[in-house]
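Only one protein chain is missing; all other protein chains are in place.
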Amino acid sequence: MIPANFNYHKVTSVKEAIALSTELGEEAKYMSGGHSLLPMMKLRFATPEHIIDISKIEGLSYIKEDGDMLKIGAMTTQTEMEHNDLLKENYPIMGDAIWLTADPSVRNVGTLGGNIAHGDAANDQPALMLAMRATVVAEGADGTKSIPIDEFFHGFYMTALEPSDVLTEIQIPKAKKGSGGAYVKIERKVGDYATAGVAVHVELDDNGVCQQIGIGLTNVSAVPMRLERGEEVLRGQTITDELIAQVGKIASEDCEPESDLRGSEAYKRSVVDTITKRMLNKALERARQ
Amino acid sequence: MFKCKTSPEVGGMGHSVKRKEDARFLHGKGNYVDDVKLPGQLMMVMVRSPYAYAKIKSINKEKALAIPGVLAVITGYDLKEFNLHWMPTLLSDTQMVLPTDTVMHQSQEVCAVIATDRYIAVDGAEAVEVDYEPMKALVDPYKALDDDAPLLRPDKEGQEDNQIYHWEKGDRAKTDDVIAKADVVVKERVYLPRIHVASIETCGCNASYDKDTKKLTVYLTTQAPHAIRTIVALVAGHVGLSEEKIRVIAPDIGGGFGGKVPVYPAYVVAIAATFLIGKPVKWIEDRSENLVNGFARDYHMDCELAATKDGKIQAFKVSTLADHGYTDSSANPSKFPTGMFSICTGSYDYEHAFAELDAVYTNKAPGGVAYRCSFRVTEAVHAIERMVDKLAAEIKMDPAEIRFKNFIKKEQFPYASPLGWNYDSGDYKQTLEKAMEMIGYDDYKKEQAEKRAQGKLMGIGICTFTEVVGAGPSKDFDILGIAMFDSAEIRVHPTGKALARFGTKSQGQGHETTYAQILAEELGIPYTDIEIDEGDTDTAPYGLGTYASRSTPTAGAAAAMAARKLKDKGRKIAAHLLEVSEEDIEWEVGKYFVKGAPEKSKTIQDVAFAAYTNIPPGMEPGFEATHYYDPPNLTFPNGAYICVVEVEEETGAIDVKRFVAIDDCGNVINPMIVEGQVHGGLTQGIAPAMYEGIVYDDEGNVLNGTLMDYLVPTAVESPHWETGHTITPSPHHPLGAKGVAESPTVGAPPAIANAIIDALYPLGIKHLDIPITPDKVWDAIQVAKAKA
Partner (left out) sequence: MGKHNVTMTINGESVTAEVDSRLLLVHFIRENLDLTGTHIGCDTSNCGACTIMLDGKSIKSCTYLTVRADGANITTIEGVAAEGTNSHLQQAFHDQHGLHCGFCTPGMIIRSMDLLKTNPNPTEEEIRWGISGNLCRCTGYNNIVKSVQQAATEMAKEKEASV
C-alpha cells in the first residue's frame, strides 16, 4: 500500500504554514504526526496534492499550567503526555486514555493536535476534550481564534478549522480540589479503535455537590458527542447511585451507534450504559480523594 | 521420562540446545523473499476485482502503459495465447490464473502490471481501467444447492449444480439405528468460520528466467519447493519449461502455517512475465491481498452424539457442509478430499460412527489450506469435543469424568477407530490427570460452585484431543500423484563434520537445530558440526515439504534411517581399521569398539576420515547416505488442555484466567523448541476461538481485510501459557517421535469454547460458535434472558 503522488513541503513557522496553505488551497493538507493521515493516504482514501509538514515548527510541544488553564501544545506527542508528571499527578484521565490509544510506537509520533483536528469520533481525545470543556486555539489567515470544544466538531472528519488554520494549543480548565476525571473504552483487542468509550470529568464543592460535569462519548456517533442531557441530571446535585444509573440509561439512549464489526447497536448501547456508570464512579472517587 | 543418550556438547535428542539459526535473524540478516534483489529487478502488482461476481466487459491498459516505467500489463487473454490462463488445483479442480471473462470472488486477480519499481507498478495498477458488469453473488453456502442458485462453474464439463463432491465414511444405517435407540442424544450445528493463517510475512515470489540458459529460478514463499517445481513443470511444460530447468528456492520463510503450500495465481503470472520479458519479476502480496485470498476451515457441521444415560458414548454422526469458494483448491492428499476429518470420533472408545460431507462452490476466495493442522483435524476435534461437553452438561456429569469413562485405554493400542484409523499409541488418562493436577481442577470446581452461588459466571473447559499427523504412508497419501514420503541426504566430510539436506522446509520450526540433533543422536557427531540445508530444489533431495506436522515423522525419520545406513558402513570401516571382523564391532554413541576390548576403538570422525583415505578393499569410497522414508503409519499425538475463564454478564467480557496444555508427542527432540511450538500454536488457537474470522457481507465483500479489523492477538490477548507433557513413544517411528506443532492449534479452540459455554450454562446457553466475542456473548445472554 503506497500513497498516490503528492508534493511535500516543510515549514518551520505557523505563519509560513498558513501562507503556504493559503497559496496551495484546498488540495493541501497539514501533517503533524501523520499517523491518521498517512494510513488514509496509503489506502488511497485521501489523495492530497500537497502535504505541509508542520511537525518541525518549534515551540508547539509543551505541557504546562498557566493561570487557571492547563495548556498543551498541539504538537505534543501522546508519549510525551503519557510520561508527563503534571498530567500523571493531576489529570489521571489523560493517562487512562493514552494507555488505551493505539500502541507505544504510534503514540511516539501521533500528536494531541492531530488526534483532535482529525475530527474522527473514533479517536479517543475528542471525548476527553468534550468532558473537560477544552478550548481549541488555532492560528489562521485571520489571526488567532479560540474555539470552544462544543463548537469544534462539525461532522465526519469535519471541524471548525479552516483548511489553512493551524491548531496550536489545547486549553483545559486547571484541575482543582474536588475535581476528577476518568476514561475507559471497550476495545476488541489492544490498540483497536473504541467499540465505545466514555470520558467523565466532574467537579464537586466542599459539600460534595456536583458543580461541573462533562461527559464525552467515543465512537458511538458520527461526530464526537457530549452527553448533555446526562450532565444536566447531575449538575447541582449530590450524586447518588440512582442518579448515576439514570445517566447511564440516558447515555445508552442518546448515543447513536451503528451495528458493525464491533457489535450490534443494542450491545453498544448497553456497553455505553455500563461504562458511563463505571466512569462516573471512578471520576467521583478521584474527585473525592 | 526420556533419558538423554548423548552429552549436552553432542546435543542429541532431549537436549534443549539453543537454536543454530537464530544469529542471522537477530542481526537482521535473515533472507526472506522480499529481501532478494536481482540485477534488472522488475516489480509486479496485481489489479484485483472489487466485485465478488462480475463479467469483465473490457480491460483498458492504455493509461497504465502510458506511465513511464510501466513495462507491461498482462491479462487473461495474454495468458490464453499460451494456454496458461487456467491451472489445475491439487484436488483436480481448476483455478483461473487470470480471467478472460468472469471474476468469481472479491479481490480475484484481474490482471498484472509490471514496472521498474514498486511505486510505479502500484500507480499502473490504479490506472488500469476495467469495466465490470456485476452479478448477484452466491455467498451463503446453504443456498448453493437451491434450484434457483446461479451455476457458478459452467466452464466445467458435466457440472450441473454447485456441488463439488459428496464424501462419506462409516456405516450410516447402523449409526442412525444406534442413535435412534439411545437414551440420550445431543445435537448441534457447529460452525468453524473462515480464518486466515496471517503469517507476518505475506506471500511472494521473485521469478527470473534466463533466455540463454533457458533456466527459470524462482525464489518463493513456499513450504513445499519440490512439489511446486513439479507442478510448474506440469502446468507450463508445454511452453518449454521442463523440470530440470526449473529451480525453486525457498529462502527464509516468515511463518507458513499451511498458507504457503498453495500455488497462488500471481506466482504463475510472475513466471509468465519473466519468461516473456527475460528479466526478474518480483511480486509481494500486501496484507489485504493476503487476508482476502485464501482461507482455512469454513465447515458447517451438524453433529449428533448418542450415549447411555450414565454417559457411555455409543455413536457419533456428523454431516458437514463445506464452503470451498469458487474452486476446490484444498491442499489435501488426493484420496482425502476432506483430509483426515474422519479422526472426528476422537479419543473415545465406541463402535459406531458416520461422517459425510458435501462441498459446494460459492463466490468466495478458494483456499482450504491446512492451517497448522493435519488436513481438517481442527474441524473434526472441535466437533467431537464440543459434543462431548454438551453431552456431559445434558446428563449433568463432570466433563472430566465423562472423558475418563470413554477414553480408549492404554492397553487398547494399537486401536482401530470406527472410521478406519489405526491409532499408534497413547495414554489419555494419564495426560488428562496430569493437566487436572497442574491446573488444580478440583479447587476450580469448588470455586466455580461458590461463584455460581453468587451469580458470577465462571467456566472450566476441557479438550482431550487426538491428532493424526505425518502423512503419509505412500500407499494412501499423495499430492497430485506424488507419494508423500520425505527425504534426507547426509554427507560426512573427511574431517568428520557433516552437511545434511532435506526435502522439507522450515518456516520457523527450527529444523537447522532439530535435524542436526537427530543426526547427533544417531552418529554422535556434535550437532554444532552439522550443517542443515533445505529449500533449494537444485541441491536438496526430493521431498514433499513441511506442513501437517510431517517433518519430524517423515524427514526426521529419514534422517535417522540415512544415519543408520552410514553407521552400517562405518562398522565395516571400523572393522577394517581395528583389524577385527565386523561382527566383533560394537557401537556406542560416537564410536565403534571391539567387543570385550573397549579400549580398542575408533570414533565416527576417525571412520569418516578413513572413508576417504584408507578405504577397505572393494568398498565404495566416501561417507554419504540418502534415505527416502515412507512411514508405515501415521502418528497420533494427543493432549489434554484445560482452560478457566470468567465472563462478565453486563458486558460479555471474557477473561481467560488460566490455560494448561499437556501434550503427548512421543519422544521429544528439543524440549525448548517443542514448548515454543506449543506456545505459538496456543496463541493461534485462542485467535479463532475469541478473535478471528473472515466476515463477508451479502454481496460477498470481505469486511475485515486488514490487520486493523482481522484481529490477530497481541501479547495482551495472549494468556501466559502453562505447558507440560507426557511421553508415549510412537512404536513405529524410528525415534519414537510424533510431531507436535499443530496439536495446540487443534486443541485450544474447543477448550476455550467449552470453558466460555460452561460459564454461560447457568443462563441457559448451550452452544456458541467461535469466535466467541464479548458482543456475541452479550447478544446470547439477552436472547437467553428473554426466553427465561
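A and B are the chain letters, set down in written order, and residue numbers restart from 1 in every chain.
FYI, a contact is a pair of C-beta atoms (placed from the backbone, for glycine too) under 8 Å apart; a residue touches a chain by one contact, two chains touch by 3 or more.
Here the structure is a predicted model, which means the values were calculated and not measured.
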Quiz item: For the chain that does not appear here, which of the shown chains does it touch in the whole complex?
Solution: A, B
Self-check item: Contacting the left-out chain in the complete assembly, out of A:83, A:177 or A:288
Solution: A:83
Quiz item: In the complete assembly, which of A:39, A:95 or A:173 touches the absent chain?
Solution: A:39
Exercise. Just name the one of A:19, A:46 or A:106 that touches the chain not displayed here.
Key: A:106
Practice problem: Kindly state which of the options B:159, B:706 or B:782 is in contact with the chain not pictured. | Solution: B:706
Self-check item: Listed residues B:66, B:597, B:619 or B:716, member touching the removed chain
Solution: B:716
Practice problem: Extract the touching residues of chain B with respect to the undisplayed chain. | Solution: 18-19, 21-32, 34-35, 37, 118-119, 197-202, 252-255, 257, 284, 286-288, 507-510, 672-673, 675-684, 706-708, 712, 714-716, 718, 720-721
Quiz item: Since one chain has been left out of the picture, which residues of chain A touch it in the full complex?
Solution: 1-10, 34-35, 38-39, 42-43, 51, 53, 55, 79, 83, 99, 102-106, 108-109, 190-191
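The working rule: only the chains that are shown with their structure count from here on.
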Quiz item: Between chain A and chain B, what is the gap in Å from one C-alpha centre to the other?
Solution: 44
Practice problem: Going by the contact rule at the top, pick out the chain B residues touching chain A in the complex. | Solution: 118-119, 122-123, 126, 286-288, 650-653, 691, 695, 703-704, 708-709, 711, 713-714, 716-717, 773-775, 778-779, 782
Quiz prompt | Parts of chain A lying in touch with chain B, wherever the complex brings them together | solution = 1-2, 4-5, 44, 186, 188-192, 195, 261-264, 266-267, 270-271, 274
